[in-house]
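Other chains of the complex are left out, but the ones given are in their true place.
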């Protein structure tokens, strides 16, 4: 089936590429509006229909080369898709997970791995999630202890991972694990490898976290108890997993940024509509600068963060080192998104906390993005050290 | 039964009076800790046992003169009680409602009214709530349209009120209503009166709002459809209701401020405990200035807002005009409380949004206090106009 996204010609300006993806996205979001997502959240179920529609429109194939059944494009297109969904009030967390998990397989995996693990995600038929964070290590990935031990038949993997979004929906989990114990490597960044693990393995146990995110995707604490992983599921070279992973974490930053940007814009649209009609003292409250300027500043900051986000995405797709811009994009977008939602809250007065007005319901996910998947303090550390040249602070 | 609060001697320094009330409050909160409140919230029920215990300890009698069965003291003691509850993680919204509703009856009501409506609230046996805000009027009380028409037997009251906390629990509602239509008064602030209305009247209909506040008290849209109110339930002079009310709104400000302060401190305590033990990079994250200074600044702002709050309460109790300080206290305390909870969120990293950690659950109520019962923008308007002498801005 020919889809809007598949028809994107190869040579286009960045702006045009973004516009094309967003237009294609509207084809899905008009069918699956905010109300649909709210219903999924209320019923505690994954928005499967919408996900499949994204597949049918070729949008899940973005960033996957056409030779692997994808729709082409790069992280820039995935970013535009994420932003388009969020702007419509459908910020699909699972898209971030998917985007992140596929990058290293496409980049470092074998053709067989791409065909088995990535290709079926293009239609939405199969799902892939991602596990790196551990309860004790937190943001310090080097401190992970999940261990995959080699034996004749492959690997045996044991450990715990936390904050694993959509683990219950996933068919496979891309797991970062040590293949050499931390005590046996020279530097703690060494000795880690990437594995695609069958999410339905009986030796995997999942415990749902009670996360308040107003999103249909649940998050899990996942226990791996001597899970057998075939050798052919090792992605890239043994022991070089983190290097391969770190690069794709920049892609994750950009998808998170896009989610914040879109949600911020969605919130501002609601706030502007309300502020243009609500008038307890005779004139619309949107004419009060205390509200108007708060919204306007949030808008300006969203727009600037948006330029940073797509600039970083374009760099990433050109294969350049995008770390500085990607980190700044996530930092600024998550702050601006939260500020936009905060402006919407204040604009709605007492109704802001009436869930039926669907404003307070925007806050948890957008605020969480200042913390997850990595907290903004670590991004400031990155900018301080690697952009400005200051000493390490932690 | 002799209670701690009843034993408070008449002559004490402000600080000592606060300490005494807080100590007495601990007698209740040790019995009904945060877990108890969370259970009530989860089960959707009013924390009746805790409320009765407050009555038994004489704490619900604070601010009510001993000759009316109260424990004496003033708004300062009520404020200390509210802060003490919130510091222990038990911010009882209904205490604000109670405190607010009783002030005008004690001040402007007849002895009979005090005995009928106020005295039974001292033990917690009966409950009193308060209704002023209307859906269309919002913060503009002058625009209210709820009307009480006089006839031979008393008054007939019709209209709608919104954001009425605890209306389902209340036995009586103190209602502000017009007794002269706005078209027949010279200035819109005139022609309003106060009535005590039977909350169980069949002509009253209540519709629960879907408010996200993480509090056991629900909020309601209340419809009054030709509710008969006996003439002896008119509090104070007919047509002078707002003047009598406005003064007690300052008391409400201070109880709200106290709730924010206590909640802020509760959040900081949790954050400090977590920051002193969590150490993904080897040393406790509390030693990182990005977190430590954010907590420390919130603490300093809480302490300053606390001084403002009790200074205003003491002024109020001395019968002085406390408007400026009360408004600044609510403004600053609600901001500082939110900042404290925000600091606690950021400190907890990904666990901040895990409801089991009970951090994200602190946010809705504390953030709502920047909006309700009156938004901080209106308080800034007050300070701008009445403290600084600038022109009206709205």
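We call the chains A and B, going by the order they appear; numbering starts again at 1 in every chain.
Here is the rule we use: a contact is a pair of C-beta atoms (placed from the backbone, for glycine too) under 8 Å apart; a residue touches a chain by one contact, two chains touch by 3 or more.
No experiment lies behind these values; they were computed from the predicted model shown.
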Homo-oligomer size of the whole complex, from 2 visible chains: 4
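Methods note: only the chains that are shown with their structure count from here on.
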Complex contact set, residues of chain B against chain A: 133, 136-140, 143, 162-163, 209-213, 278, 280-281, 288-291, 345-346, 349-350, 352-356, 360-361, 363-364, 367-368, 370-372, 375, 377, 380, 393-394
